[in-house]
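Have a look at the structure that comes next, please.
Here the complex is missing a single protein chain, while all its other protein chains stay put.
Every chain is named by a letter (A, B and C) in the order it is written, and numbering of its residues begins at 1.
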Amino acid sequence: MLYFENDYCEGAHPAILKKFIETNMEKLPGYGMDKYCLSAKEKIRAACGCPEAEVYFLSGGTQTNATVIAAALKRYEGVIAASTGHINGHEAGAVEYTGHKVLGLPHTDGKLSASSLENFLETFYGDENHEHMVFPGMVYISHPTEYGTLYSCRELSDISNVCRRFQIPLFLDGARLGYGLASPSSDITLQDIARYTDVFYIGGTKVGALCGEAVVFPKKAPEHFLTMVKQQGALLAKGRLLGIQFDALFTDNLYLEISKNAIETAEKLKEALREKGYRLLMDSPTNQIFVVLENEKMKTLGENVKFSFWEKYDDSHTTVRFATSWATDMKELDELIRLL
Amino acid sequence: MLYFENDYCEGAHPAILKKFIETNMEKLPGYGMDKYCLSAKEKIRAACGCPEAEVYFLSGGTQTNATVIAAALKRYEGVIAASTGHINGHEAGAVEYTGHKVLGLPHTDGKLSASSLENFLETFYGDENHEHMVFPGMVYISHPTEYGTLYSCRELSDISNVCRRFQIPLFLDGARLGYGLASPSSDITLQDIARYTDVFYIGGTKVGALCGEAVVFPKKAPEHFLTMVKQQGALLAKGRLLGIQFDALFTDNLYLEISKNAIETAEKLKEALREKGYRLLMDSPTNQIFVVLENEKMKTLGENVKFSFWEKYDDSHTTVRFATSWATDMKELDELIRLL
Amino acid sequence: MLYFENDYCEGAHPAILKKFIETNMEKLPGYGMDKYCLSAKEKIRAACGCPEAEVYFLSGGTQTNATVIAAALKRYEGVIAASTGHINGHEAGAVEYTGHKVLGLPHTDGKLSASSLENFLETFYGDENHEHMVFPGMVYISHPTEYGTLYSCRELSDISNVCRRFQIPLFLDGARLGYGLASPSSDITLQDIARYTDVFYIGGTKVGALCGEAVVFPKKAPEHFLTMVKQQGALLAKGRLLGIQFDALFTDNLYLEISKNAIETAEKLKEALREKGYRLLMDSPTNQIFVVLENEKMKTLGENVKFSFWEKYDDSHTTVRFATSWATDMKELDELIRLL
Partner (left out) sequence: MLYFENDYCEGAHPAILKKFIETNMEKLPGYGMDKYCLSAKEKIRAACGCPEAEVYFLSGGTQTNATVIAAALKRYEGVIAASTGHINGHEAGAVEYTGHKVLGLPHTDGKLSASSLENFLETFYGDENHEHMVFPGMVYISHPTEYGTLYSCRELSDISNVCRRFQIPLFLDGARLGYGLASPSSDITLQDIARYTDVFYIGGTKVGALCGEAVVFPKKAPEHFLTMVKQQGALLAKGRLLGIQFDALFTDNLYLEISKNAIETAEKLKEALREKGYRLLMDSPTNQIFVVLENEKMKTLGENVKFSFWEKYDDSHTTVRFATSWATDMKELDELIRLL
């Protein structure tokens, strides 16, 4: 069985496991105060070009989103997101569970636009009844988005400008950030993200780690952020588990290097799909490819390949998703292409 | 520097690391549906003598407590705990953050008694104004407790009987359960716990794992528990991280075997302390030892040994905590004893 | 200045004030256990044709919505509403503050349709990832809606059937229920509402009372609903304030009788608007009338009449709302018509 169902089906990059073994019996302080956490933070600050940044490590994406968002919002505020945003549909209401509304705005291929954001904010503040409404207290975007699409540097800076005009912090969910940075169609760097956002995270779980996301506050974290991490149940006693992984991933540019494999395999797969005449749902430049399959084809292919159901396309077609990752084997990809 | 500050300063038991490496490139389903999770659950069910139990893996103690408690409670209910319970003082209000009160009851050496519990419940239901009060919806105990003390099987069954009389589920926090089970002064087995409680967890973080707690519902989990785990941000995409660790810990009785080292080293340390005339705060039969030190002694000892400050004892004395673990080295213990 | 800004600008119906005075020095039990509450509940049960109904009195609409919804939902559930629903936009996130998501569906003139509801529920349960999503746990509609529109009895029963098929309780917000019942275009009675919903409320604040909404559970209230009312801060010590008002409103059919004035004045106003060639935003059959005004006209009219800004229509026009009520004076209406 070939496995293209998601980008978290393998374990960790071998460099991480090697480091686990080397450091295993060292006695280290808990709760993220160990030297590997400190070293990883330093390397991340350097990669982001932010010597002053505050960095925290959490275990997974939903946890990170809920913790960061609820830490930023005042109780009368909600978070703006594309209606397709992960926090709006696929996190079991984790943000609302902290007491805050997700304010869904229209999207294009999963992306929010600066103009629709600006329009929403102007309408909100222009409404004389806005004191009876949820105040917009944060803007959430993901890069890559739910559809694997990417913001251009200009689009990101435009959104950032709107946020700053309205004094609303901008949060970028980078669960698959490596794949965004490694995509040749992207002109956004880690430094750009640090410049244009107020908080973002560098996803580990889907990019080479067993678990872990590195939250970066380029300027300053909310006061007592660590206590809020604890309160959310997101503070690991053995913080080394996360520190060691990110220390490895940010040594010798490993994070970006391994991300390239996902892009190269995805590009090859897209080319093959196009050649064979398949319809792609959109031109997604990262590691997720959305294809429309005839239902019959989907069934036979499914006997040998695992992929994700995305949604019904029409009565005889279905949209499915193939995902590659840092660990995708080129030989397995060739086998997949042969079966298409 | 000798390190007796806590029981989570080392990495994982080598058997776990070995298994990480062996399985690393296997492609597995996410969110706890992989074969290692399934195997670990099966082994835990067998160890508990509960073939029907539902088992879930979460990352850490606070997360597990908040998730389990909030999943059990109706919105007008709170959780009863000893006033010294971990959820009441050291989890940054994680339970309250889910909207529920911790109802603190008096304790003896960190333990709740069946009689004080019964008295509280009878008074509550006897109060004609109890509809204006928080209903007791769960009883939380930990074993070992915050002070390293243990319930006897009789004490546990008495508490369980009160809970069942009032139809309130009993939850046992087993963050250090291995050390309780391995203590020669304990007459409680894993099967007893499964019999007398409605939910409990088997702590991994402090007993050989890098992270992870195994939540066991001997009869039945609350409906859609998985969704509530997700909502809390506690569902790892790579569930294998937890499954592999618990599969290793529950193979060949490893969990109990490695727990014995913590007890043996703690016993030896207690004996040495008594011989040298130190005052122990209480007779704690597990891996945490609370000793009263002269402040001067505390200072000089602190130059070579890390231990925990517990609380001021009097103007010239301080209570400190030494903790041993599955990984404590007997030679380092001898060195500590020499320094006392 | 003429006042057509809303339907809560006057005090209470004189029958209510009279009863306040008559009963003022009677010594009564608190928290809704007094004889006026009991009498009002009995009269409401009779009016609804539900001898078994449980009735509770709360102070206002947002409070009632948040209390009823949070009492019904399990923590992994959200409430479905039209995207224009009051709870979704104009209650400052009160539902989310209790930890639950509002799942907004498309609407037509403020109304939810049985087919879009059914489609949403079928898609939800058909999605293999729905365990990562917010479960639909209640359906919220209002009657009249935000736009003053009404469900037909057939539309209501269709929605009810979908809810029952999926075992999801149906909640009808009747903040302006009197005006819906009194509208000649409506074929829905109080008994129909009691038959087709699981909980609804009869609005007092906007229909003759100083404050107060009567929540009716035709079958059964959630367990310990009173405690949840208290927990929300919605339980008045002097419950008589609400009991006396609803007792008066449900004596001699007063509630429906006084509602008719709002409809008659609104009908006359609509007719005048049509005659004078104004464009109505939609054909709203209750006491709220949405009209498109030229900006210049809006300005001059605003010098003598208070009305609500609704939204920008185009660069030279604005949609405004006129509201009538149980207390609208026909002479003032004539004066308004003269000024149009």
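Following the convention adopted for this analysis, a contact is a pair of C-beta atoms (placed from the backbone, for glycine too) under 8 Å apart; a residue touches a chain by one contact, two chains touch by 3 or more.
Remember, it's a predicted structure, so these values are computed and weren't measured experimentally.
Chemist: Which of these, C:G32, C:G78 or C:G93, touches the one chain of the complex that we don't see?
Modeler: Spelled out, the listed residue whose C-beta touches the missing chain is C:G93.
Chemist: Going by the contact rule already stated, which one of C:S113, C:S186 or C:T205 would touch the omitted chain in the full complex?
Modeler: Candidates C:S113, C:S186 or C:T205; residue touching the omitted chain: C:T205.
Chemist: With the full complex in mind, choose from C:C9, C:A46, C:M282 or C:L339 the residue touching the hidden chain.
Modeler: In the full complex, the listed residue that touches the missing chain is C:C9.
Chemist: Among C:L17, C:L256 or C:L340, exactly one should touch the missing chain; which is it?
Modeler: C:L17
Chemist: Which chain C residues touch the hidden chain?
Modeler: Here the touching residues of chain C are 3, 5-6, 8-12, 14, 17, 20-21, 23-30, 59-67, 91-94, 97-98, 205-206, 210-211, 227-228, 230-238, 240-241, 327.
Chemist: Just checking the interface: what residues of chain B touch the absent partner chain?
Modeler: 75-76, 78, 89-93, 96-102, 104, 128-129, 131-134, 309
Chemist: Since one chain isn't shown, list which residues of chain A touch it in the complete complex.
Modeler: 70-71, 74-76, 98-99, 131-133, 135, 223-224, 226-228, 230-231
Note that only the chains that are shown with their structure count from here on.
Chemist: As a test of understanding: of all chains, whose mean C-alpha position lies farthest from that of chain C?
Modeler: Measuring from the centre of chain C, the most distant chain centre belongs to B.
Chemist: In steps of 5 degrees, what rotation angle do you get fitting chain A onto chain C on the CA atoms?
Modeler: Answer in degrees: 180, to the nearest 5.
Chemist: So how far apart, in whole Å, are chain B and chain C when each is placed at the average of its C-alpha atoms?
Modeler: So the centroids are 50 Å from each other.
Chemist: Using the average of all C-alpha atoms in each chain as its centre, how far is it in Å between chain A and chain C?
Modeler: 41
Chemist: When the centre of a chain is set as the mean of its C-alpha atoms, what distance in Å lies between chain A and chain B?
Modeler: Inter-chain centre distance comes to 33 Å.
Chemist: By the touch rule stated above, which residues of chain B touch at least two different other chains?
Modeler: 98, 227-228, 230-231
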